[in-house]
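For this depiction, one protein chain was excluded, whereas all remaining protein chains were kept in their positions.
Should a chain be cited, it is by its letter among A, B and C, assigned in written order, with residues numbered from 1 in that chain.
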């Protein structure tokens, strides 16, 4: 299918992305993440640990006057990121190769930041985000482990973010086997979000 | 807060809506529903059983060149729908007062349809949707009961919709009580979706 | 570890059973099933689709004056069933090799019945159970598909069982990876139960 991004700029099925072994925020959780980001079309948005780039791409399609910085350091994910960026014919995504800590310092100001994977740098990134986010800017974090959840939740509160919120999302997907529909569970994802005010 | 819709056209917190006792599709599930709809900006979209109008409004903000028909027959919900439509200063929502069966016949063609409440008319509405949806049009249904889930799932398959999919979404929301965070569970919602092809 | 059944007669970890590829009701769901059965120590209990025998064995340990009939027709499961029965040194389990429909007719009367797998015979088994269960006898059914759930729930109600109840159980298990705890989701299981009165 060519010109996939023309099909819909709001809501992209998982199957539209080229996927490897890089982790990908699944469709339903990605929808929740996009909602919590509360993007405006002229926003500067940073995706830390972009993986296959599904969040970067869905955001880029919405940011008709804005820009996405996709930070990633793993070689395989970087390749997929490039491939997907090209498949969706997007020119408002800039891929930054490196660790969050290093690359974030290269971006002067931003309005939205999503941290899907942080490799242990989460506290530093939260501090940086609080300093450099624009007023009313939004931070969204996903966690799959109890320790990241705790660190993110208490970090957001202690550092002084406002409107701190945490939800858990448990998705099961119906799979047909003959005349039966089996519900296949995905692991629960925790989505944290807050506003800089 | 005035000009709420200016704040963000992608992702609206529940608190931005004026709510009464009418049922409202909650923020996270609404995000998943919006994703499954795969809206394009020029779509004609029908919201059957619009309730407070949260889905209608979120869709209307995305449909810069399209239109929303919000069908509802309950008096209290109709009032909230009107109030919310005005609060978001939207003029691409037309409220249709009546039952789905009656009102749907007044709309010639459409590209997307969401059924959040159907008062027993679901099989008829699915038939109608299959006939009148545009090619590649999308239908999305939410169910909270086992019987609606079964009727919707088997209806979509038997009637000949394509890409039939069903996911369950279980959301818990963290609530702070002193130094503790309690996870409050919302009832699981089933989101069904399909394409007319 | 020998004499495992001596360790504890109430609550057996999954790891105590010898497992093959045969399906096994996992520990937490098995605990809920055992609770819903409301066993009394002199009960005659039938386990239809016994698989590895984890439910049969946990029941047999409680039925100091009762008996378990474990019905299974798959060769591999039958072997595991035999191995586990011997490992727990139980002599109040009788293994019946065959389909539920055939084997149930060989048992005159019973007080409790659990159907973990029915291979399409569920409606017949519910009818049979209603006729042959002793007064105040209990039936418990687990379902993993939407269709079995619906068939079991409406079957129990329509056939005239009392105290019909349905719960869904979603279990996630914490798994340590370094300093992190990942929550791994198991598929949701539906547990139905009812009383003959």
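What we mean here is this: contacts are C-beta pairs under 8 Å (C-beta built on N, C-alpha and C of every residue); 3 or more make two chains touch, one makes a residue touch a chain.
The structure displayed is predicted, hence computed values, not measured ones.
Student: Write down which of B:25, B:148 or B:193 is the residue touching the left-out chain.
Tutor: Going through B:25, B:148 or B:193 one by one, B:148 is the residue touching the chain not shown.
Student: From the list B:53, B:155 or B:174, pick the residue that touches the absent chain.
Tutor: B:174
Student: Would you write out the residues of subunit A that touch the absent chain, in ascending order?
Tutor: Interface residues of subunit A facing the absent chain: 146, 149-150, 153, 168, 170, 188.
Student: Extract the touching residues of subunit B with respect to the undisplayed chain.
Tutor: Here the touching residues of subunit B are 144-148, 170, 172, 174, 177, 179-188.
Student: Across the whole complex, list the residues on subunit C that are touched by the chain not included here.
Tutor: 7-13, 27-28, 30-32, 34-41, 62, 153, 165-174, 181, 183
We adopt the following convention: only the chains that are shown with their structure count from here on.
Student: Taking all residue numbers at the subunit A to subunit C contact, is the shared part over half or under half, that is, same or different?
Tutor: Interface between subunit A and subunit C is built from largely the same residues.
Student: Turning subunit B onto subunit C with a C-alpha fit: angle in degrees, nearest 5?
Tutor: With C-alpha atoms aligned, the rotation comes to 180 degrees.
Student: How big is the gap, in whole Å, between where the Cα atoms of subunit A centre and where those of subunit B centre?
Tutor: 24
Student: Quick one: which residues in subunit B touch 2 or more of the other chains?
Tutor: 153, 168, 170
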